[in-house]
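Below: one structure in structure tokens.
Removed from the display is one protein chain of the complex; every other protein chain stays in position.
Chain lettering (A and B) follows the sequence in which the chains are written, and residue indices restart at 1 in each chain.
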Amino acid sequence: MSQTVTLARCRPRRRSWPAWTALADALHAEWTKLRTVPGTGWILAALCVLTIGVGAGTDSATRCATGVGCTLDTTRVSLTGILAGQAVVAVLAVLVISGEYSTGMITATFTAMPRRPVVLAAKAIVLTALVLAASVVAVAGSLLAGRLLLATNGLTAAHGFAVVSLARGPTVRAAAGSVLYMALIGLLSLGVATIVRDSAAATGAVLAVLYVAPIAALFLGSNPVWQRRVERYSPVNAGLTIEDTTGLRHLPIGPWGGLAVLAIWAAAALVAAGLQLRLRDA
Amino acid sequence: MEATIEVTGLRKRFGATLALDGMSFTVQPGQVTGFVGPNGAGKTTTMRVILGLDAPDAGRALIDGRPYPKLQRPLSRIGALLDAAALQPGRTGRNHLLWLAHSQGLSGRRVDEVLEQAGLASAARRKAGGYSLGMRQRLGIAAAMLGDPPVLILDEPFNGMDPEGIVWMRGFLRSLAAEGRAVLVSSHLMSELQDTADHLVVAGRGKVIADATVADLIAAASGDRVLLRTSGRTEAMTVLAHAGATVAATGRDTLTISGLPAERVVALLSEAGVPFSEVSAHRASLEEAYMELTRDAVEFRARPAEEAAQ
Partner (left out) sequence: MSATTISPYRSPQRAENDSFLRLVRAEWTKFRTLRGWVLAVVIAVVLTDVFGLLVVHPHSPCGSGCHLLVPTGPGGEAVNDSFYFVRRPLAGNGSITVRVTALTGKVSASGGGFFGPGQPQNGLSPGVVPWAKAGIIITQSTRQGSAYAAMMVTGGNGVRMQYDYTSDVPGLAGLVSAASPRWLRLVRSGNTITGYDSPDGSHWTEVGVARLAGLSGTVQAGLFAASPLKFTPNFITYSESGGSVSGSLATGVFDHVALAGSGAGGWTGQNIGASGAGYTGPQIGYRQAGGRFTVTGSGDIGPVVSGAANSSYDTVTIGDHLLGVFLGLVILVVIGAMFITVEYRRGLISTTLTASPKRGRMLAAKAVVIGLVTFAAGAAAAALAVIVGIYVSRSGGVYVLPVGWPTEARVILGTAAMLAVTSVLALSIGTILRRSVVTVATVVVGLVLPYILGASGVLPVGAAEWMLRVTPAAAFAIEQSVPQYHQVIGQYGPPDYFPLAPWAGFAVLCAYAVVGLGLAAYLLRRRDA
């Protein structure tokens, strides 16, 4: 008899938690997890340093002889570092999920939070927040470096180049878009890494997605049909059109359209990841 | 002296933690030497230093008078089981041993021999990722036996073994010693070693607290105490205390008496007419001897229950 009483007392008050409560708890847990891993701060710092550093290096190397059809997009040159910084975002995204699989902590995570897609959503939100915050710093630093360094190389308004400035509409779009680009790269990487699981393989898969398509576009000069396909529909080539502020008519896909292509890739990867989390054993 | 491990004055610091603080002992052939001590006493670090995995800040560890990295075909001089979980899950148990065998110039036939010896032949071609903890321990033992070495060091080999496995492991260790091998077995549970070890090295806070045969240790811990079971506890205490003994109540009807031999206790109680059902010379368990020794050396100690209740 006494046993029955005990059981009754221990029954949870709520039969099922609403999803938002579960998400809020999961968010808190994931935030604590990421905050207390020693590497996170370093990775975010590396994101900023690498992005601004590669951008500044490109700025200071860029010179343009006046006249001979030099169609230079100062904003895009300043944001060259995004190409490097996106690798750091990918690493962070891989660590967020594969780190748990490699240490076996995923068991503890799914025991504590059995709604796996909610866990994935929480990870995605926390990752996005961190990447957005760091990318704002990285993009702002890159544009500032571009503004200062490109002018010293003679790429000034007097020579017909647009000075990097947030007073210019397209530059504001490129800046905001680049921050979003980084966040979407993070989500795409998170999705791929969740599907692949193993940390090294996931890193390889994500970096292949990020870097092989741009190289393919270079190689495909002899195959314009596929070159155009890669430029329009590969996540990085399409997504990076958000950085262009001049010659928009000649782009294979419009800036926002390009970013939308990346967003579709990221969404598809996350949905696939969520499905396989439900279907596969942890 | 052949086939021994000599550890002399090992010191090792990890950051702020002093892991080894002058650890010194030797391991003799033909014996199972228990290497015991609480968690954090430096047992695993000592073993890693012996195997050349960690470099000591001071002191040295020699096998047959030579440092480990200088050994030719080291696994035929000394076999080791450190971390049974150190496996790649995708590889079968047999293949795990196969690459180890190849590194020592041994053939696949030797692999099958040790698998048989460790009682793992039936699971040898399954992926190691699916092994239970006990099976991994057996695989680790098989790896240690691969080179048929005269010296073995095993770190917590009883971990995760079922009772049958523990019995097997005890017999196996005894038979290794009987063949003349030197066997160093670490454990933090004394009871596991009670009927297995001949010699004990007790470590605490990075150094050796006791280095003696099991028999000596137990004798030292037993003292000359007498155990008494009586229904007249209060009367007995009064009588014996008057005779000059130190008496402690250890249970509802049991007392421990020191300072008087057993015959004297029997005589006094009979004289006073106090009933008793049992008088025996106290023989400490290895566990008690160990607790006695390591009382001050325990790094993480639970607060006793009554203390916690206050």
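Going forward, contacts are C-beta pairs under 8 Å (C-beta built on N, C-alpha and C of every residue); 3 or more make two chains touch, one makes a residue touch a chain.
Since we're looking at a predicted model, the values are computed, not measured.
Between the chain not shown and the residues B:Gln31, B:Asn159 or B:Ser187, the one that touches is B:Gln31. Across B:Gly15, B:Gly90 or B:Gly273, the single residue that touches the chain missing here is B:Gly90.
Within subunit A, the residues in touch with the undisplayed chain are 54, 58, 61-64, 68-73, 76-77, 80, 83-84, 87-88, 90-91, 94-95, 98-99, 102, 199-204, 207-208, 211-212, 214-227, 231, 237, 240-241, 244, 247, 250-252. Subunit B residues in contact with the hidden partner, per the touch definition given at the top, are 2-3, 28-31, 48, 51-55, 68-69, 71-76, 80, 82-83, 85-88, 90-92, 95-96, 98-106, 143, 147-150, 177-182, 198.
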